[in-house]
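Before we start, here is the structure in question, set down as structure tokens.
One chain of protein is taken out of this complex; the other chains stay put.
The block that comes next holds chain A.
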Amino acid sequence: MPRMNAAQRHVVDFTLNGQKIRAEAENRMLLSDLLRHEVGLTGTHVGCEHGVCGACTVQIDGKPARACLTLAQQVRGSDVRTVEALAPGAAELSPLQAAFRRHHGLQCGFCTPGILMSLDALLREQPDAGREEIREHLSGHLCRCTGYATIVEAALAAAEEQRKEETPNA
């Protein structure tokens, strides 16, 4: 692939929430800005912009990752999922999102999209995740409202619900 000039925009082909997408970005554009400003998906929030707060967490190839520590050019060919992919419909929440609402897992909601993407990946990879694994994944996120306890409760409830669904006769 030829050297890409700093002054121009370059095509980035990738999969976003299950759909093939072609966007354009300067080399210096971060994935977080590509998602928000080029694609128009503003569910991914930008907090510290140096990888500390976790607000911008999305899933890249199934793994939670910081969109602000990823250049748009680095996701060429990758599968990116954002918080917009979680809810099955416009008026419906995913089980994890519904558990957040039930357990008051959010107040201002700024950190929530990132936390949801981390926990969604965790519950998919480790359906039997308990308090310890949930706290470990949460350690990569800052929430200044809730104090985390309700977030952990919401995640535990969602995990429990998911396990019941998978083994209906248990």
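Here is the rule we go by: a residue touches a chain if its C-beta (ideal position, glycine included) is under 8 Å from a C-beta of that chain, and two chains touch if they have at least 3 such contacts; residues count from 1.
Operating definition for what follows: contacts and distances are computed from a predicted model.
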| query | Which choice in "FAD binding domain-containing protein", "Nitrile hydratase", "Sarcosine oxidase subunit gamma" or "Cytochrome b/b6 domain-containing protein" gives the name that UniProt lists for the one chain left out? | reply | "FAD binding domain-containing protein"
| message | Across the whole complex, list the residues on chain A that are touched by the chain not included here. | response | 1-7, 10, 26-28, 30, 33, 49-51, 54, 57, 60, 63-66, 68-71, 73-74, 76, 118, 122, 136-137, 139-140
